[in-house]
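Here the complex is missing one protein chain, while the rest keep their positions.
Chain nomenclature is as follows: A, B and C, assigned in order of appearance, with residue numbering initiated at 1 for each chain independently.
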Amino acid sequence: MGDISLVSLVFILPLLGVLALIFEPLFERQTNEQAIRWLTLGVSLGTFGLSLLMLNNFDTGVAGLQMEHKIDWIEADGFTIRYYVGVDGISVWMVMLTTFIMPLAILASFGPIQERVRLYYIFLLLMEWAMIGVFIAQDLFLFYVFWEVTLVPMYFLIGIWGAEERIYAAIKFFLYTMAGSLLMLLAVLWLGNEAGTFTLPEIIEQIQTGELSLGTTTERWLFLAFAIAFAIKVPMWPLHSWLPDAHVQAPTAGSVILAGILLKMGTYGFVRFNLPLFPEASKTFAPYIAGLAVIGIIYGAWVSYGQKDVKKLVAYSSISHLGFVMLGIFALNSTGIQGGILQGVNHGISTGGLFLMVGMLYDRRHTKLMAAFGGIWKAMPLFSGISLVIVLSSMGLPGLNGFVGEFTILLGSAGSEILSWWFTAFAALGIIMAAIYMLYMFNTVFMGELDKEENRNLPDLNWQELWSLIPIVVMVFVIGLQASIFFDLMDESAEALAAPYVANPNAEALVELNTGDVELAVALWAISGAVIGVVVTPIIYSGRGRNPWSGGLVGAAAGAAGNLLLLVPLWVYTPALEVDEHALPATSEAPGD
Amino acid sequence: MESSEVAIELYVVLSAILFIMGALGVLLRRNAILIFMSVELMLNAANLALAAFARQWGNGDGQVLVFFVMTVAAAEVAVGLALIVAIFRTKHSIDIDELHKFSG
Amino acid sequence: MFEVPSVADLNVAASLPVTLLALGACVFLLVDLFIPQDRKYITAGLAAGGMLVALVLALLMWGDVIELRDGDTAFSELFIADTMTHVVNIVVLITGLLGVLVAYNYLERTKIQRGEYYYLILFTTTGVMLMGGANDLAVVFVALELLSIPLYILSGFRWPQEESEESAMKYFLLGAFASSFLVYGIALIYGATGTTSLPGIWEAVNDIVAEDAASKYLLLLGSGLALVGLGFKVAAVPFHMWTPDVYQGAPTSVVAYMSVAAKVGGFAALIRVLVAGMPNFVLDGETVAAWQDTVWLVAALTMLLGNIVAIAQTELKRLLAYSSIAHAGYILIAVAAAGTASVADEAVRAVMIYLMAYAFTNVGAFAVVIALEKDDATNTGLDSVRGLARTNPLLAAAMTVFMLSLTGIPLTSGFVGKWFVFKAALSADLVPVAVIGVVTSLVSAFYYLRVVWLMYFEDGESEASTPWPLASAIGISVAGTLLLGFVPYLLSEMTNDITLAFGG
Partner (left out) sequence: MENFFDLVPLVVFIPLAGMLLNLFAGQNLGERGVAIIAVGASASAFLIALLLWIAQIDTGYGAAVIDAPLLGSWIEIPSAGVDIGWQFRVDTLSVTMMLVVTGVGTLIHLYAVGYMHGDERFPRFFVYMNLFLVFMLVLVTGNNFLMMFVGWEGVGLCSFLLIGFWFDKAHGEGWKNSDAARKAFIVNRIGDFGLILGVLLTFWTFGTLDYYVPGEEPLAHHAETEEADVPLFGTGVEEAEEEAHATGPMGVFNQAEIWLEEGDHEVEFGMVSLSFKTTITIITLLFLLGATGKSAQIPLFVWLPDAMAGPTPVSALIHAATMVTAGVYMMVRSNVLYHASDTASAVVALVGAGTAIVAGYIAVGQWDIKRVLAYSTVSQLGFMVTAVGVGAYTAAMFHLVTHAFFKALLFLASGSVIHGMEHGHHHLAHAHDGHGHDHDADAHDDDFDPQDMRFMGGLREKMPITYWTYLFGTLALAGIIPFAGFWSKDEILLDSLKAGLDDGHMEGYVGFGVLLVAAAFTAFYMWRQVSLVFYGKARHEAADHAVESGRVMTVPLMTLAAFSLGIGFINIPSGFPILSALFGEHRFANWLEESVTYAHGGTANLLLAALAVLVATIAIYFARSVYSDEAMVDLSQDPLEDDLHIRRVFGWANAKLYWDEFYFSFIVYPYQRAAKWLADVLDWQFWHDFVHERIIYRSYRGATDVLTEPVDKGVIDGSFNKLGDLTRQAASRVRLIQTGYVRTYALSVLFGSLLVIFLILFPVIRELLGI
């Protein structure tokens, strides 16, 4: 409790910034927008400075929490909720990413944002405050509070300063994420009840010492509740359809923050909550979540190749990149986890850069359709040079940051004891498809003839835009060439986190026996669903006067997906189906639940 | 002492019937004043039950409650009639079916 | 058979706030006659002063500054002054103060300025405070009537206008109808247990349950009817039909006060009768109180219907009416959770926390509606809010805070209320109703967000008048909502040592 830890300072500063912005008009007659802009930039840079300070007295040898700060917040009967913050190997880079990206987003919105400036920057600083809160919270209640609070400013950012269909996108973004998080609320309450406390380290310690052993079914339901909330945020493949709306309609800074940091809250959630709290369930679900991740990689890359709108292309590319991150995390070994976290940081930097780039194009030509561009390299050489570096980094060119993350993830998933090598092979396909859609975008926008009249004399970068891109280029090279700085900060914590999954000698036997026959049954079940879909949909389609055959495919997909969804409760409730109880020596006292 | 008294169940059944009559009265009547009377009827049914139980249990609580109920019913009716007079002055009818301005 | 109660039994000191306020109200009744029409603000001042004194007293008594033996009874065990009573006093007095502040200019503006308004508010507040401390069924009934009758008059306050009259008449008729159910219920309970005092009932129920006597059917029926009577007061679903019309018809300042005060009174009664009176009423072969399932189902019904119907509303006051129905549903979850003996205290605390949080938010929301309302009491449609963010940013910000708190977004008091209610439900293993609660609050996000979306994203010219008393009321509510959201410690601390005197 003693001295105020650095982590709390980093956390408090943006809030002070917000208060300054709110009460600033009292001291000043007429509001001059320049002062507001510089004040906000100053606050966010201050936060970045503080976080650098925090970084250099981060002790790499310690696996657990550092620079903790604990104040009792609510004492109700039986449990106390604390303002308990701390940072460890897993969350240090997430905080750094947040404090790094925010100044850039603020700087980049100096130009485009002209109306209701004060409100805009209040929401930006609120976002920063809430996001840092999410990454440093060590108390379930505190985490949930900040998790929800990040929704409100982003809702306004998209809603007020967004593009044409901003209202629809804002509402959809809010409701989609809130649906997931309400599920998590129940899980948090249930877990709190079972463990008697809401402090995360205590619960993890209880679970590790076996003092608190949830039955397999409860553990699975809790795992699923948390997983769905985070999967929506990541976004994992089937739950991704809010992403294109939110990204395309958000203002530049909004989509930079959305892609840069908000998506990482999902992956961070998996690492912080699902892996340590529910070891058995993580082991059982890992292949299926990794499977969804790989589908996400391929689906994201393939769909972005089919896009005509450059911002949508970048949005779908995020799905592909985060598929990699999820694959890394659910390889359940320390390489995979560290690769996943680093790739999260890389994605934040490169996709942040991409969105800034798209924003700058949009400010000049007010269109996002790729067909309207061509030969920009000749018109704006400086801008194109920097964009080339960012495109290459997001494509995973070795020597830049994208590659290091992807390579470590593939390394982790190849050596993972849970995932068969098929996952690594298909994920590696993602590298090719990444090149295809990225180069397609670079080609149509930057290369080719400068034949359109409007593109001829586009102004090159002004100083704000330049200085919001330069740090990104610098970080691309720093991480690309010196990744070990990043790894040795994460190493201790990741190793501790991955310990339960690696140590179990017969994990293979466990998974081998069970995934084999289950996969067959699941496949048959899905196919039968698809067959029904194929038969049923044409009837519906023809009924509504559309040509029946087009429905066939859609029907098949819907049928298969429907059946698979039916499966989830089925196998959660039937521990008998799992052979693991017998194959596994009774790690927890009570075999089964 | 019991043999010559009327059995308690009869009182309860009677008060139940009265109560139901009152309730139906409220539902079926269109005239506000008659609705008031039905409400009074329901309250008195309760009073009857209270008095019967008081006698059965032999302590005074029930009777005390009866007096409370009666005074409160009086106050209630006073306010109700004032309301009816007000409505009559504007609507010139106390048929409660005119009162359907709101919807949805 | 009747002996004069000794002074010790009377122990008026225990119920100081209530008796003080009741006397004050009667005095103001007289004093108001001598105040000329154009200086009615004096009455308002006096009413506010009286309530403030009572509030200070209640706070002191809660904090044990004034020494009195805890759980002390007054009026020979008819009234009990335990922590719960003090909390109820604090909540309803704050609502009353806000009600007066909110009404101050509104009455002037809409030309219904009359002295009676203020001491009717005082009488209702006394009724709720009495209900909070009721230790006897008779007091429950009297308090309920003392609480309801002034509200019937208040809702008809703008009597030359048809809507107001109609809402008053509806409220009166159905109110009377429902309270007769309550009385009959009390009669049957008395029949089954032989006494009207709650501790007496508690022991009687122990015997009934022990011997499994035939009178348990009578007790069941009685508690059912009592539930109907109180359910009406709290606007639970099968009995909610009156709420939208009354809220829309009655003057908004009345609605602001009524929506919270009536709920506080209703729930205090439910807790006193069901949770304090009959927690141990466990049928054989079961572990929880007999009435838990009913309350639980009614709660689910209330939340579902309240939230879903609210989506289709296009008129602000009607929308807030359905939202208040929905919130009654959430509180009912906690009342149901109180059915399980082990969780009773935690559940009661959850009810009180939710009520406190709800008080600030709801009065604030209606205060904003008052600010928007024109002098002829029109313009309360949803599009009266359109574009408010541009014309009056502070008011828009306040309304956003209220809307977020009603949705249950963290860092607002609404979330804290929901957190404790859901926690109580989960520890009482009422998982299905908690899930419904979570799902319906997602549904509620839609129509609360629509208000925010109209204010910020659309542009229109909505202007609002915020004289200083109204502005200060809104300020206090916003401060209350955010403060309780940021520092829920206040709430949990305040309700920490609520234990039902003879529970457990």
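What we mean here is this: a contact is a pair of C-beta atoms (placed from the backbone, for glycine too) under 8 Å apart; a residue touches a chain by one contact, two chains touch by 3 or more.
Predicted model, so just to flag it, every value in this text is computed and none were measured.
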| item | value |
| --- | --- |
| Displayed chains contacting the withheld chain | A, B, C |
| Listed residues A:E75, A:E205 or A:E417, member touching the removed chain | A:E417 |
| Option from A:V404, A:I472 or A:A560 whose C-beta touches the chain left out | A:V404 |
| Which residue of A:A35, A:V62, A:A371 or A:L429 touches the chain not shown here | A:L429 |
| Omitted-chain contact residue, chosen from A:F79, A:Y305, A:Y362 or A:W467 | A:Y305 |
| Where the unshown chain meets chain B, residue by residue | 23-24, 26-28, 30, 95-100, 103-104 |
| Touching residues on chain A - with respect to the absent chain | 172, 241, 244-245, 299, 302-307, 316, 333-335, 338, 375, 377-378, 392, 397-399, 403-404, 407-408, 410-412, 414-421, 424-425, 428-429, 431-432, 435-436, 439-440, 443, 447-450, 481-485, 487-488, 491-492, 494-495, 498, 508, 511-512, 554, 557-558 |
| Hidden partner chain, residues of chain C it touches | 169-170, 173-174, 177-178, 181, 216-217, 220-221, 223-225, 227-228, 231-232, 237-239, 241-242, 283, 286, 290-291, 293-294, 297-298, 305, 308-309, 311-312, 443, 446 |
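Operating definition for what follows: only the chains that are shown with their structure count from here on.
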| item | value |
| --- | --- |
| Intersection of the contact lists for chain B and chain C | none |
| CA centroid of chain A to CA centroid of chain B, Å | 65 |
| Residue numbers of chain B (touch at least two other chains) | none |
| Multi-chain contact residues (two or more partners), chain A | none |
| For the chain B and chain C complex, residues of the former touching the latter | 12, 15, 19, 22-23, 26, 32, 35-36, 39, 42-43, 45-47, 49-50, 52-54, 56-57, 59-62, 64-65, 68-69, 72, 75-76, 79-80, 83-84, 86-87, 90-91, 96, 99, 101-102, 104 |
| List of chain A residues in touch with chain C within their complex | 72-78, 81, 119, 141, 144-146, 148-149, 151-152, 155-156, 159-160, 166-167, 170-171, 174-175, 178-179, 182-183, 185-186, 189-190, 192-193 |
| Touching residues (chain side chain C, partner chain B) in the complex | 1-2, 137-138, 141-142, 145, 149, 152-153, 156, 159-160, 162-163, 165-170, 172-173, 176-177, 179-180, 183-184, 186-188, 190-191, 194-197, 244-245, 248-249, 312-313, 318 |
